[in-house]
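For this view, one protein chain was removed and the others were kept in their places.
== subunit A ==
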Amino acid sequence: MTVMKPAMSRRGFLASAAGATAGFTLAGCGDYKPVSARAANAKATLPTYIPYQGVPTSMPATADGVSVGYEHYPANPVKALPDGPPAKGPAIDIMTLIFNPVPPPVDSNVMWQALNKSIGCDLNFEITPVADYPNKFAVTLAGGDLPDAMLMLPPKDNAAATPGMLDALFEDLTPHLSGDNIRDYPYLANIPTASWAPCVLGGGIYGIPMPRPVSGGPVFTRLDLLKKLDVDPNPSSWKEYFQLCKDVTDHKRNQYAMGDPITAFDTTMQMLGGPNKWREEGGKFTFWLETEEAKQAMDAVRRMTKAGVMHPDAYTVTGKVKEWFGTGRLVINPDGAAAWNDYYTTYAPAAKGFDLGYLMPPSWDGGKGTYWSGQSYYGFLIIKKAPKARIKQILRAMNALAAPFGTDSYLLRKYGVRGPDHTMKGADPILTPKGTAEVTLPTTFATDAPFTLYYPVKPEIVKTQYAFQKDAVERLVRNPTEALYSPTNAKKSALLQKTLDDTRKGIMQGRVPLKEWDGVMRNWRKEAGDQIRVEFEKAWETRY
């Protein structure tokens, strides 16, 4: 009798499986050389800021970060590209993300066709929904088949974005953009310096920013509801603010003051003069959540929760706050700068008398509070290594995509082609349904002109928006780490922050005692916090 030998022994099988697994894992890793915090934060000469002044306004942009405002579009838009299409040549593949529904494809999108014609080459947008972009970015890098340009989220949100990777795969744009070299690209020179600073990694300018206003977004209030209740919309201390929250809360009418404990915490921190993510004093860094102000703010929100002024689903439901605010379930809601127009567009048609105001956080004990700056860029566009002529062609195309408000190029990007995409109300374009679908082409997530205050449907709100920004920049507290790179922060901060947020919410909800917070912060310091701090301090020393 013969004994049948198994085709593969158990050990052989396990060894093969382990080998295959290791092979797959390694295949997914980039072997870019690690860069120290000092080298990663080496300086580069930033582009000279040359503000565009082609379209006069009574609400100009200021050097400290107020955005330019316009009540109406110029009747005769300035020709942005007087010498014709600036980037004639082969098509440019751009991988980027989208927040909106995806636009119709180029063959049925007149706005996209007109844009390609005006630029002189085909812009092939490879679009990914925002939530999925980090995955797409990582696999595209690993695959090695890179598009000509791709959006890179800030390293703190994107562990794959390392200086070593940039150095290995993407073009150092310093020779093209630093200092006065940017004069060749006047619309890119119109982007404020604050937005360029984070594009410097490893001593080179590696990207073109997608600028955002440094004043961030306001603490919105439903002015129409506040007027009905006849309450003072401008509290002058935390006590008055807390009273306002109580006054506007009406459980029977399902109406609450606020709906998100995290933004309620941020607002309170600004009243306390707390740091915007990190505080820098003489080169020493302090994390915002390890301050006494943080503990005081948590306790304040806990009191608000206990008083019933927070929406009952505030701690359990995410992504609904905007809708609660728009439909009058909430009266106060901090949100992004672009949300101002969005709220009117989405909710005003259905709510009679819908009106927005804003609340500047007062100081805790009375007087003027501080205001945290927003992130001055959303991400930046990195360009694959290529011959000099090709890089210049791509930069010229991006320069065209940054043409500012008041130009024909801006009108085309934001409002499409007159007729199919928009109709005119005086000098102002109003999008048609077709236009609304077509202009979602995410040019704004390649690069863009600096944020502009403009809302043709309700031009009178622009003055209020401008007044808010002027007030905000006067009391601005900036995040000192915005332009700095810390390898440990890039790798670990997202996971650590989740743990911190879970406990923070527990304390604010009243489930976890406040005294536990010190232990949580001790763990954070041990896990990575102290390492992140050292890296930021070194980076600060190198950069400034």
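The rule is simple: a residue touches a chain if its C-beta (ideal position, glycine included) is under 8 Å from a C-beta of that chain, and two chains touch if they have at least 3 such contacts; residues count from 1.
Note that in this section contacts and distances are computed from a predicted model.
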Undepicted complex member, UniProt protein name, chosen from "Cytochrome c-type biogenesis protein CcmE", "Carbohydrate ABC transporter permease", "ATP-binding cassette domain-containing protein" or "RNA polymerase sigma factor": "Carbohydrate ABC transporter permease"
Contact partner of the left-out chain, one of A:T193, A:T327 or A:T499: A:T327
Hidden partner chain, touching residue among A:P101, A:P312 or A:G366: A:P101
Hidden partner chain, touching residue among A:P129, A:P175 or A:P312: A:P129
Per the touch definition above, residue among A:H176, A:K414 or A:R478 touching the missing chain: A:K414
Residue of A:A138, A:A168, A:A494 or A:V534 touching the missing chain in the full complex: A:A138
Residues of subunit A (touch criterion as defined above) contacting the omitted chain: 6-8, 13, 17, 20-21, 24-25, 27-28, 95, 98-108, 124-132, 135-136, 138-139, 142-143, 145, 147, 217, 254, 319, 321-324, 326-329, 335-339, 341-342, 344-347, 349-351, 378, 414-415, 422, 429-440, 444, 448, 451, 455-457
